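One chain of protein is taken out of this complex; the other chains stay put.
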Amino acid sequence: MFSMYWAAEAAKTPPPWLGFVSGGLAAQFVFVVFLFAATYGLIRRLQGGGRVAAIRKIAGLDAINEAVGRATEMGRPVHFTPGIGATSDPQSYAAFAVLGEVGKLTARYDTRIIVTTANAIMTAITDEIVRGAYLESGRPDAFNPDDIRYLSSAQFAYSAQVLGIFEREKVAANIMVGVFAAEALLLAEAGAQIGAIQIAASTNTFQLPFFVAACDYTLIGDEMYAASAYLSKDPALTGTVVAEDWAKMLILGVVVLGAILNTVGSKWLQNILNR
Amino acid sequence: MFWDKMQKINKYYIYALLVIALVIPMFVPLGLPISITADTRKVYDLMEKIPPGSPILMSFDYTANAVAEMDPMATALLKQAFKRGLKVVLFSQGDQGAVLAQKIGDDLAGKMKKNYGTDYVHLGYKPGGTVVLRRMVEDLWDAAANVDMNGKPLSSFPLMQNIKKITDVKAIVVISNGSPGFVEWLNYVTGPQKMPLFGGTVSVMVPGYMPYVQSGQFAGLLQGSRGTAEYELLIKEPGKAVSAQDSQSLSHLYLVTLLVLGNLGYFLRKKPADGR
Partner (left out) sequence: MRKELPILVSFLFGAVVILAKYISLGPLPELIKVLDKWSIVSGAFAFLFGMINLSLLHGHNVARRKSDYLFSLYFIIVMWAFFFLGLYQTQKGYSYKWIFDNVYTPGTSTMYGMIAFYIATSAYRAFRARTMEATVLLVGAAIVMLGNAPVGAVIWKQFPVISDWLLKIPNTAGMRGILVGVYLGALTTAIRIILGLERGHLGGRG
């Protein structure tokens, strides 16, 4: 059994023309270069007035307006959380894009927004984003820094405080975009119990089922990474989403080819990918 | 009318019944038979096949909130490792896991007459996330800042003399309830170095980990409290997990009943005018 693992050392030397790449990573390197090139190419094409496919409708992102609108009608606050992640997680950047949009809407409708975070650096960044959104909407005086709150870095201490905020402040809309772990259902079910309209987005496959069950709208997996392009309608950002789809097609092709080759007993592709 | 009322039932009744379902079997055990699944047997076999005297690394990548489910799992795995005479390097990717590992490690070592420094060493938690794992591949001592959990130099432990790089251990055994956990070990250590990676996780993470189990990237996975119970039976040391299975049975049955009742109520209640 164990010798199997050690024997798999096999062909870990990259092909000569990729001699500068560390062994075992040549295929990955080629893939990353492909993704960079596709992104760059698509952005150039879009900037030159070219056209690429548009992003399909994402109901969860369209519903942000509805959620803030509902909170405005009810005269109750909107709660936004980027989850318990830090700036090292790409999901946090999707959260920043959505928060920018939510901040602009709450500023425009004069609705209170409470942002809670579980990481001090995230607090500083979210503060800056909401402040910027209020400034841009011409209402810098309406921004309340006390509503951008760092609660705790401990997952469940954080959730306990969010539950408290839900009960005390009776939030009408709860938007959760970012990194969520075991606290996902705690937040989502507590939000449902106070009757808040809820939008959630996470790439955490363990928690997605809970979000789907308890929230009104859920962005599943990489949908959330399209948020900044979708909300800003910036052609360069749209280009990156299209490049991602190209890469997905490439991977799909490799998967299908690999399945066929493995079925007929050929290790050719596997060896290439291991080099 | 009845179903309309049922739809608006006070949530505290639902909570109270759940407590009853969980508590009753603690006083009146049902003793339902626990069958051993292939997944659990695989983890057991992996541990059995490591030659006695070989070193392994056990990473306690769980947090204090999950002790009820994870402590028995970690205990069962470490117990078998000690029983088989394996040398164990304890480690944690989180600060909490390090404290939990020390408790379990020292407890078991005391009971099974294992000596610190020769039979096991606890590296503790080293801040830096995946940077530490990447460093272990080249120089495990440097990654651990040359000291164990208590700040003693690694050079003072006979066990560490032959463990200079992560590839000097025969397997990575991970007990994890989230991130950082298995995936970090896979991406930075066991994947590139082609080392065996196995262990166990909480039930809720099992569906998400199945792709890795199916592809063989995780050589074996104990699945939550149920997996631990089976493992305890395999090593012939029935413990907390075995006794928790009756509570698990009743609570799962209760949840399925709630699903059925909720749906019956949904379809049988008086429909509002809009037809929803």
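We call the chains A and B, going by the order they appear; numbering starts again at 1 in every chain.
In the analysis below, a contact is a pair of C-beta atoms (placed from the backbone, for glycine too) under 8 Å apart; a residue touches a chain by one contact, two chains touch by 3 or more.
Source: prediction; values computed, not measured.
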item: From A:Ile58, A:Met74 or A:Ala192, residue that would touch the chain that is not displayed; value: A:Ala192
item: Residues in subunit A touching the chain absent from view; value: 20-22, 25, 28-29, 32, 35-36, 39, 43, 86-87, 90-94, 96-97, 99-100, 119-121, 123-125, 128-129, 131-133, 135-136, 146, 149-150, 153-157, 159-160, 182-183, 185-186, 189-190, 192-193, 203, 205, 208, 210, 213-214, 220-222, 224-226, 228, 232, 234, 236-237, 240-241, 243-244, 247-248, 251
item: Residue numbers in subunit B that touch the chain omitted from display; value: 9, 11, 14-15, 18, 22, 32-35, 37, 63-68, 95-96, 98-99, 102-103, 124-125, 127-129, 131, 134-135, 149-150, 203, 206-208, 210-211, 213-214, 223-224, 226, 245-246, 248-256, 258-263, 266-267
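Assume only the chains that are shown with their structure count from here on.
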item: Subunit B-touching residues of subunit A, taken from the complex the two chains share; value: 1-2, 5-6, 8-9, 24, 155-156, 181-182, 193, 204-206
item: Parts of subunit B lying in touch with subunit A, wherever the complex brings them together; value: 11, 45-46, 49-50, 63, 65, 170-171, 177-179, 192, 194-196, 204-205, 207-208
